[in-house]
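The complex appears here minus one protein chain, its other protein chains still in place.
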Amino acid sequence: MSETILEVKNLKKYFPIRGGILLRQVAAIHAVDHVSFDVKQGETLGLVGESGCGKTTLGRTILRLIKADAGTVHYMGRDLFRFDRKEMLKVRLEMAIIFQDPYSSLNPRMTVADIIGEPLDIHGLAKGVEKKRRIIELVEKVGLAPFHLYRYPHEFSGGQKQRIGIARALAGNPKLLVADEPVSSLDVSVRAQILNLLKDLQEELGLTYLYISHDLSTVKHMSDRVAVMYVGKLVELASAKEIYKSPLHPYTEALISAIPIPGRGASKDRIILKGSVPTPIDPPPGCRFHPRCSYSQPKCAKEDPEFIETKKGHFVACHLR
Amino acid sequence: MSESLLSINDLKTYFFTAEGAVKAGDKVNLEINKKEVLGLVGESGCGKSTVALSIMRLIRPPGKILGGEIWFEGEDLLRKSGEEMRKIRGGKISMIFQNPMSSMNPVYTVGSQIAEAIRLHQNVQKHEVEEKVVEILRKVGIPDPSKRMKDYPHEYSGGMCQRAMTAMALSCNPKLLIADEPTTNLDVTIQAQILELMKTLRKDFGASILLIGHNLGVISELCDKVAVMYGGKLVEYSDLTTIFEKAKHPYTQALLESIPRLDVETERLRIIPGTVPRLINPPPGCRFYPRCEYAKAICGKQEPQLTDIRKGHTVACFLYTSNRRTKSSDG
Partner (left out) sequence: MGDRLRLNSEKKTEEVYKPSKATQLFIVWRKLRRSKLAIVGTVIVLSVLLVALFAPLIAPYDPELWGNPFRPPSLWHPFGTDAVGRDMLSLVIYGCSISLYVGIGAVLIELLIGVTVGAIAGYFGGKIDEVLMRITDVVLSLPTIMLLILAVSMFAVRGVHVIMLLMGMLGWPFMARMVRGEFLTLKQSTFVEAARSMGASNWRIILRHIFPNVVSLIIVLVTVDIPEYIFYEATLSFLGFSDISSPSWGILLQRGYIYFPNYWWMITFPGLAVFFASMGFNLFGDSLRDALDVTTRGR
């Protein structure tokens, strides 16, 4: 039974919208709305959802890069939000993030060596020859060569830049890695390299991943368990196999059905949702999905369903399941 | 026997920059029949958008179309004057782009932009134009069209913008619709809607579609035939089933095995080592040579020609061309 490395309870983050002369708050974007889930040590938890669902905000809030409005995050059993500056600084080494856009996540004026070595500098982990040795070790781990060290980011391809970003994330010997759409900006023929690299590193270093993406195919491939988000709320959480074979939430069903499979011609029983993804600004009461749901009942418009474990290890937020 | 609508022969489009010639399109051969959907697949920088822009003659300096022919309705588009091309663009051949929000002018209402397209290409009375706009918006599934035509592009969601763009493109009943990555920036559920829409429209309007993209799933949804491009060159061309089940070119094969799929479970994906090549001053030989696991010596020296392996299946690879005659171009 693996330990829980991360316990998120009722996490809430709203962004105020200000208007009027006095710039009062007139509305709020419900980016993350009472989200709860666990992440077990050594697993990859996939977080999937379309634009505006809040997955990126969720990732950032968990790492305390954005200040949460309510809720708790327990890291290794301790309340992360209560950490003081010193403890937080240490934790920053253990929780690292890989960004979506390799082009903008590396400082264009720093050499690769400086970029990768920065966590070591900030925390005084290594100096001089020891530091150089560690940087070379990291660079080789991600599949690059030492002679790359003194070049600048723009001299590398997208895939290589992403490797540099991964090396930087690994510099502090992290335990948890948040990967925010790590391959979405890369060419299709290069994605497999990075995905395989992430898997290899996980095995080798015993890492835990929170893999955030809008691409369900990639998420399913990379993850042990998958969480589905819709307009700021978690609607389903189950193992990757379960999510695909027997999705319980109507949105998950529609999402899976909407993904075109290469090679298969047009499928006739595809679920096409009406309307567009709603904005997370002051959502109406009731289930967020009910306006587009083909199974919706009157109850769905009034009450927000709870996120409950209906089968073992399978959580859904739906009145009908 | 389906009739040919558009036939591209040996198209060569280069961009001349200070650092050298970018060979964006090098001896490209394609054919689209009437009422057919051709998918043009490839990653970024493979030259597929260049092909689309070449058809529309929208290549601007430093780009130049250096050679080849594009036969459309019995005439070579590359020999037409600017005036003649303007009549064709938006009329007989129209295009929709990747980013719908920025493809429309933000300071004009959606309705007025569609109306402009209609006025340019059709002889319609003023009062009829508005009717036509409403009708076409309804056809693409925009709710409450008579009200929404007065909205501005930023008031539309991404999916609706794409519908509006499609409306604009279809407003003059084109024979060929070029769709350049039309769903790449859309959410998955919205993408499904747009693909459904395109299927319906294809039936209703009877237009041929050139669908350009890098998502093999999207291509499978809509296309009858598929052409695969890599490094500015066409590497494989056949019908949908053949490409996905019996792909012959190493790139196509590797690509199909390297993408994660919902229906297939794998521990490790197949890796294509290396990176997508730059099109500036490419080295001699096959463009895929540095990354190909079947590479032979000749692959690094000469470029393989497009050959017919079977009827309707063309490949450019030395694994298959040693003893065959090369494909002869026909008009």
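Note that the chains are named A and B in the order they appear, and that numbering of residues resets to 1 at the start of each chain.
Note that in this section a residue touches a chain if its C-beta (ideal position, glycine included) is under 8 Å from a C-beta of that chain, and two chains touch if they have at least 3 such contacts.
In this text, all values refer to a predicted model and were calculated from it rather than measured experimentally.
Student: Which of B:Gly67, B:Pro273 or B:Gly300 touches the chain that is not shown?
Tutor: B:Pro273
Student: Which listed residue (A:Met76, A:Ile136 or A:Ile281) would be found touching the missing chain in the intact complex?
Tutor: The single option touching the absent chain is A:Ile136.
Student: I'm checking contacts with the chain that's been left out. Which of A:Asn10, A:Ser104 or A:Ser294 qualifies?
Tutor: The one listed residue touching the chain not shown is A:Ser104.
Student: Counting contacts across the full complex, list the positions on chain A that touch the omitted chain.
Tutor: Touching the missing chain: residues 63, 65, 88-89, 92-93, 96-97, 99, 101, 104-110, 118-119, 122-123, 129, 132-133, 136-137, 140, 143-150, 152, 154-157, 159-160, 165, 168, 172, 193.
In the analysis below, only the chains that are shown with their structure count from here on.
Student: Nearest whole angstrom, what separates the Cα centre of chain A from the Cα centre of chain B?
Tutor: That pair's centroid distance is 33 Å.
Student: Sort out for me which residues of chain A touch chain B in the complex.
Tutor: So the residues of chain A touching chain B come out as 50-51, 157-160, 187-193, 195-196, 199, 214-218, 220-222, 244, 254-266, 270, 272-273, 276-277.
Student: In the complex of these two chains, what residues of chain B are touching chain A?
Tutor: 43-45, 157-160, 187-193, 195-196, 199, 214-222, 240-241, 244-245, 251, 254-256, 258-263, 266-273, 275-276, 291
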